[in-house]
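Of the protein chains in this complex, all but one are displayed in their positions.
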Amino acid sequence: MHKMIALEAAAALIPDGASLLIGGFMGIGTPHRLVGELVRQGRRNLTIIANDTARPGLGIGRLIDAGAVARLVTSHIGTNPLTQQQVLAGAIALELCPQGTLAERIRAAGSGLGGVLTPTGLGTTVAQGKRTLEIDGTAWLLDLPLSADFALVAAHRADYRCNLDYAMTARNFNPVMAMAGRTVIAEAAEIVPVGVIPPDAVITPGALVDHLVRRDAGHGS
Amino acid sequence: MHKMIALEAAAALIPDGASLLIGGFMGIGTPHRLVGELVRQGRRNLTIIANDTARPGLGIGRLIDAGAVARLVTSHIGTNPLTQQQVLAGAIALELCPQGTLAERIRAAGSGLGGVLTPTGLGTTVAQGKRTLEIDGTAWLLDLPLSADFALVAAHRADYRCNLDYAMTARNFNPVMAMAGRTVIAEAAEIVPVGVIPPDAVITPGALVDHLVRRDAGHGS
Amino acid sequence: MEAKELIARRIARELPDGALVNLGIGLPTLVSQYLPPGLDISFQTENGLIGVEPLPEEGAEDEYLSDAGGRFIGAVPGAASFDSCFSFGLIRGGHLDVTVLGGLQVDERGQLANWMVPGRMIPGMGGAMDLATGARRVIVAMTHAARGEAKIVRRCTLPLTSLRRVDLVVTDMAVIQPTAHGLELRERAPGVSVEAIVAATEARLIVGAQVPEMALAG
Partner (left out) sequence: MEAKELIARRIARELPDGALVNLGIGLPTLVSQYLPPGLDISFQTENGLIGVEPLPEEGAEDEYLSDAGGRFIGAVPGAASFDSCFSFGLIRGGHLDVTVLGGLQVDERGQLANWMVPGRMIPGMGGAMDLATGARRVIVAMTHAARGEAKIVRRCTLPLTSLRRVDLVVTDMAVIQPTAHGLELRERAPGVSVEAIVAATEARLIVGAQVPEMALAG
C-alpha cells in the first residue's frame, strides 16, 4: 500500500498551473487541510473544477482569497463576492455549468463515456457553442467530459486500504471526483482499521485513491 | 406510506405483455418471490430486461422455463440452454447488449439522459444500426436509454419507508433499475424499523419504491 | 400578512400527500413552515439528502449536513443521503414530484428566468436549470412586481432558466397557470382585484368569469 503522505508532500505534488477537481458544497465536504496547504505553499494559476467557491475564508473560497485561481468551472459563485470581483476583473476565466450537468460531466470522464446528453440548458445561454443532438425527435444538449490532473476529496473515514466513506451531505461531489482525477488525493476526518468500513458501506474503493493525507502528530483535523 | 402489498397482488399489477426490468446476476440478488409468483400466475408475453437468465430452475430462468418471455434484452444467455433453444426457435426475440452498456442505458433512462456515448462495441456487430458520434476526433457509439413498465428489485433490507440496502454482489443491477421502472416493486429479505438503515447506508431511497412486498404470515422468504 | 408568507402559505396547499419536493433557496424554503397537518411529504436538497427538516434547535448543527444554501439543517428519521450525480439523477429523471423555485421573470409561454441579470452580477445557475427542466411540476414563487417593474412579462428579457413551461406561478397578488393558450389567471390574493392584477402584469392574462380568492394553508 504505502499511500499515506504528509500534508506538505501531498500539496507539493501539485504544481502551479495544475487542474484540480475539489469536492465539497459550500464548504461542507471540502478537503480543508489540502486547500489550506495549497494556500500556505502559495500555489498559483490553478484551474479549479468544483460546485462553488463557498465564501471568503471558507472552503474553496480560501483559494480565491489567495488569488490562486486562474480558471474556474463551477455551477455557482453567488455566495462569494470575491470570486465575482476576480471574474469581472478578468483575473479568473469562468465557465458556469448547471450543477447536474457538472456532476455528470465529471462522472463521464471517470467512467470512460464520451459525453453527456442532457435536456438541461437546451435553448439557454448555456447551450451556446455546444452541439445539439436529435434522437427520435427529441433534442439533447451534448456536454463534454471533465477530468483534471488531480482530484482532492474529503472523506469521513478512510481505512488502511484507503476505502472511503462519507457523512450526510458532505458526500456531494467527492465520490464522482475520485473517479475522474488522474491522481486522487484524499483526506479523512478519521483513519480506521480495515473492516471498520464494511464492504457494503465503502463508497470510494481504495483502488481509486493514490494518496491519503496522514494524521498530524497531534491528530488535529 | 401504505406501500406494503401482498405478493399475489404485486404480481397481479403486471399484465401479460408488460416490460420488466429485473435485478439480479446469475440468480444472486434476483427478486425470487416476485419471479416465482409471476410464473405461478401464468404471465405471458413479457419483455424482460436483465443481465442474464441464470439457469433453468434458477432466478429469471424460471420465467424462461415457463415460456413467459417474448422479448429479452440481456448481456448473456450462455448459462441457460433453454433460453438459447427458445431464441433459436423464434419464441424469444433477443437483443444482446454489453453488460456495461446495459447498466448505463438503464441508468440513462432513470436519470433523464438522452443516451450513452460508449467506446464499447464500436466496430463490432453490436454497433450495427446504431449511430456513431465523433467528438474531438474520437468515435463513440450512441446507445439509447432503456426503461420499462415495471422494475422488480431484490433488496437485503427495507425499512418502513421503503429505504433499501443490498448485500455484497446481490446489489448489481437492482439500484439502477429502481430508478428506471415506471412502477417499482421491491422485495426484501428483511423488513426493519426506520433508522436501522442509517441515511448514509441507504442505497435506494424509499421515494423511488412504489410497492414493497409484504412478509408472509410465516415470514418465509 | 407579508407577501412572502402569503405566497408560501398558498403554495403549501399544492404539495400532494406522499410527494418528493425540492424547495429553492430563499422564499421557496418558507413553504415547509405551512404544510397542512397529516401530509407525508419528503423534502430533497440537491446537495444530497431526502428527508430535510429544519435544524431542531440551536447547537445541534452537524458539520456534515447542510442545505443547498450552506445552512445547517436536520434530517428526519428515514432520511437518505447520496452523491451529487444520484441527486441530479432524481431531479432530471423525473423522480421529483414538485420543485418550488424563485423567479425574476415568467413570460406568456410560461418560461422562467431566475438565475442571472446581465450587467449586474453572475451568481450562476446552481441546480436551478436542472430543477426547472426535470421536476414533474415546477411552481414559481415570486412577488408579482419588483421596484415597480412587472415580472410577469410578454417575453422574458433575462436569460432563460429552461425552455420548459412552468406549471404554476404564485405571487403576492395572484395564482397564474401557464397553459398552451397562455397565462390563465386562477386566483386573486385576498382583497386584490382582477383589475389591479391586470394593471401590474405586462403579459396578457386569460381571465375567466370567476376568479376566486386564494385559500391559504397554515
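Each chain gets a letter, A, B and C, in the order it is written, and its residues are counted from 1.
Assume a residue touches a chain if its C-beta (ideal position, glycine included) is under 8 Å from a C-beta of that chain, and two chains touch if they have at least 3 such contacts.
The shown structure was predicted, so the numbers you read here are calculated from the model rather than taken from an experiment.
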From the touch rule at the top of the page, work out which displayed chains the omitted chain touches.
A, B
Per the whole complex, from B:107, B:161 or B:211 the residue touching the absent chain is B:107
Contacts from chain A to the absent chain lie at residues 1, 107, 109-113, 159-161, 163, 179, 194-195, 199-200, 202, 205-208
On chain B, the omitted chain is touched by residues 25-29, 51-52, 54-55, 74-79, 84, 87, 94, 96, 98-104, 107, 118-126, 156, 166-176, 203
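Keep in mind that, in the parts below, only the chains that are shown with their structure count from here on.
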From the centre of chain C, which other chain's Cα mean sits the farthest off?
B
Compute the distance, rounded to whole Å, between the mean C-alpha positions of chain A and chain C.
29
Chain centre separation in whole Å, for chain C relative to chain B (CA means)
35
Quick check: what residues of chain A touch more than one other chain, meaning two or more?
104, 118-119, 166-168, 171
Residue list for chain C, restricted to those that touch at least two other chains
49, 75, 81-82, 88, 91-92, 134
